[in-house]
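Reviewing the structure listed below.
In this view, the complex is presented without one of its protein chains, the others remaining in place.
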Amino acid sequence: MSDETTELAPVTTLATPIRLDFDFTPGIAQSKFLRGLEHGTFMGQRCATCGKVYVPSRGSCPTDGVPTTEDVLLGNSGTVTTYCVVNVPFAGQSIEIPYICAQILLDGANLSFMGLIQEIPTDQIRMGMRVEAVWVDEADLTPSLASVRYFRPNGEDDADYETYKEYL
Amino acid sequence: MADSEVLHAAHRLEYPYSRSTGPIIGAFLTALRDGRFLGATGSDGRVIVPPTEYDPITSDDVGDLVEVGPGGIIESWAWVSEPLRKHPHQTPFAWALVRLDGADTALLHTVIAPTPDAVATGARVTARFRPESERIGSMADLEGFVPEGGAA
Amino acid sequence: MSAAARTVRPVSVASFAQSQNVRKDDERNEVEGLMPVIAEVFGNIGITKDDVDFICSGSTDYLIGGPFSFVMALDAVGVWPPRSESHVEMDGAFALYEAWVLLQEGEIDAALVYSFGRSSLGDLREILTLQLDPYYEAPLWPDIVSLSALQARALLDAGKATEADFAEVASRSRRDALANPKAQVRNDTAPDVLLQDDYVVAPLRRHALPPITDGAAAVVLAAGDKAGQWSDRPVWITGFDHRMETHSLGARDLTTSPSTTRAAEVAGVAAGKVDIAEIHAPFAHQELILTEALGLDDSVVINPSGGALAANPLMSAGLIRIGEAAERIRSGQADRAVAHATSGPCLQQNLVCVLEGA
Partner (left out) sequence: MAERCAVIGVGQTHHKAKRDDVSIAGLVREAAKMALADADLTWSDIDAVVIGKAPDMFEGNMMPEIYLAPALGAVGKPMFRVHTAGSVGGSTALVAAHLVTSGIHKRVLTVAYEKQSDSDAMWALSVPQPFAAPLLAGAGGYFAPHIRAYMRRSGAPDYIGRMVAVKDRKNAMRNPYAHLHLADIDMKMVEDSMMLWDPLRYLEACPSSDGAAAMVLSSEDAVSGHYPPAWVHGMAMRSEPTMFAGRDQINPQAGRDCSADVYAQAGVTDPRQQFDCAEVYVPFSWYEPMWLENLGFCDLGDGWKLTESGATAFDGDIPWNASGGVLSSNPIGASGMLRFLEVAMQVRGQAGEHQVDGAKLALGQAYGGGSQFFAMWVVGSDRP
């Protein structure tokens, strides 16, 4: 016991750290997509009922509720359907702000996904812009979206609004 | 063929939650840090330990806080011969429901004893607190209960 | 109580399906695990998702360690066009209760209920600790086996049971599971052999614990004309209730289950002879507490499926009790059955469903 009986403040907060460990699996269909990334390709799956191609597929067609069974190799380019410019720093962020975050509809796919756009000033991005994936060096490819460094303009003319408006 | 294999990876879910205690839990933990136990008076006059803002049966607001313990009796217990990594003791111990002297409900904590033979329902135990310098205002300020008479 | 005065609209458990219950489903994600179960529960009675008016599911994010796990699971159903749909962060038996409530109003006639969970991904003895009081209990990390052992000890101390009784329950459950191809732990081991098991947390030996199980289950409920169209022998829910107890273990009598008794009263368990009961008792001693609380005598066949001791997929184990009880009636093995589900440490919350053949 200390002589200088410094009065402790009453307890008002309680630290309760929680740490849990899991063995995570993305499942069969997503593993195929991720293995595709490991080879520098986008692998989607087609629903046999509605014919739509999902990339990545989580194993089912979200509207029909049936397994997506047919593997479909997609192109390396796609169209920016919409986008935003991120100006806010947040925990876990690895890219210098500001940067462009876009919904990209890969050629041959029926669903867009979110991707990073680089090699263009943030004020020049447009809806409809044609972009292509830039991959990490072959030695660094992993079964992860980290294998895609970013997307960049591929030089083609912008896609017509009518061609992608149903994907907004 | 590696390419057909389903992927797996370790996933760690981790966050350092920080909780505000409110007045009743805060008072209990403050007293615990001082090496004392507080209970709250429930709607029918029963003394509830550990105290919550509400009676555990009727949900009415609790009344005054009163001091209880530090001795009490074991109402039930369970012997852990192989502690889990997150358990508060890494040598064999007992989880126990201990009704402190002056309390009408039992507190969940641990009994520190060398063997299960030293633990029994109905047996008297007393609190063993951590050294004052190590107390932070949490349930872990109470190291555990020990059989009265000092068998541990 | 208002429930007693009310006329219950007959609702039938029209179809039931469950996955194979396994220690670890190493390959499939939630959607992939659920799809065949949903397909089977519809296929059993020749319907599709378009034939149900409401969908309700039960699951918990903590089994997978990420938020919103129920959201993606919806893709196993294909909710398009948009559907009336809801989710409870509870066992599927409670999701079934929500669907049953909606069917009571007479506006809709059919519902899909499903639940899923992979118990194998994390450490359940750590995960379930997060259900406890976050200030006084969870920070000490008491685990579900230890808390259940406190309850078992209380039962022994009260002279209400012996360790041999626990072994008897475990032996019978796994022996009965031999006839259940979906069960996970199936064997014929005599109680005296089981009593040679080590304690995991005394007084609970290995055999008194449930297995860790990955699995999913689904039920279709039907009312009105659909009940008859979809089944030659509708299985009617004639009573349904659930009740909660306090969270404070130290303020409870752990040797009894007053919430089960109350739910059984409201559900009308005692209104007729009970042929079988499917009781959700994850730990062997809990079956003894629940059998007494439900007021079941020796003539009742308890857990012919093997119960949770033979397969305990978290979030589905309660829903499976309802499905298993219904199948026993549909097959003619029973005319009246009780199904039970539990939640929380030491049977804190209990649900009772009474099922009857036509």
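Observations on the structure shown:
In order of appearance the chains are A, B and C, and numbering begins at 1 in each one.
Please note the rule applied: a contact is a pair of C-beta atoms (placed from the backbone, for glycine too) under 8 Å apart; a residue touches a chain by one contact, two chains touch by 3 or more.
Small disclaimer: the values here were computed from a predicted structure and weren't measured.
The chain we do not see here touches A, B, C in the full complex.
From the set C:Thr213, C:Gln286 or C:Gln349, the residue in touch with the chain omitted from the display is C:Gln349, counting the whole complex. Shown as candidates are C:Glu30, C:Glu168, C:Glu245 or C:Glu356; the residue that touches the absent chain is C:Glu245. The chain that is not drawn here is touched, among residues C:Pro10, C:Pro134, C:Gly228 or C:Gly268, by C:Pro134.
Within the complete assembly, residues 12-13, 16, 18, 24, 26, 30, 34, 50, 52-54, 61-63, 81-88, 90-95, 98, 101-103, 110-111, 113-116, 122, 127, 143-146, 161, 165-168 of subunit A touch the chain that is not shown. Where subunit B meets the omitted chain, the residues involved are 7, 9-11, 13, 15, 17-25, 52-60.
Taking the complete complex into account, residues 1-3, 6, 55, 60-62, 65-68, 70-72, 74-75, 78-90, 94, 97-98, 101-102, 104-107, 127-128, 130-135, 138, 241-248, 258-259, 262, 343-345, 348-349 of subunit C touch the chain not shown.
Convention: only the chains that are shown with their structure count from here on.
Taken pairwise by the contact criterion, the protein chains are fully connected, each one touching every other. Look at where the CA atoms of subunit B average out and do the same for subunit C: the two points lie 30 Å apart. Centroid to centroid, with C-alpha atoms defining each point, subunit A and subunit B lie 45 Å apart. Averaged C-alpha coordinates put the centre of subunit A at 38 Å from the centre of subunit C. Touching of two or more other chains is recorded for residues 14, 16, 18, 20-28, 30 of subunit A.
Looking at subunit C, one finds that residues 26-27, 65, 126, 134-135, 139 touch two or more other chains. Against subunit A, the residues of subunit B that register as touching in their complex are 3, 5-21, 25-27, 29-30, 33, 132, 137-138. Contacts from subunit B toward subunit C in the complex involve residues 6, 8, 11, 13, 17, 19, 21, 25, 29, 48-50, 52, 56-57, 75-81, 84, 86-88, 95-97, 99, 105-110, 116, 121, 138-140.
Subunit C makes touch with subunit A in their complex at residues 26-32, 35, 38-39, 49, 62, 64-65, 72, 74-80, 120-123, 126-127, 130, 134-135, 138-139.
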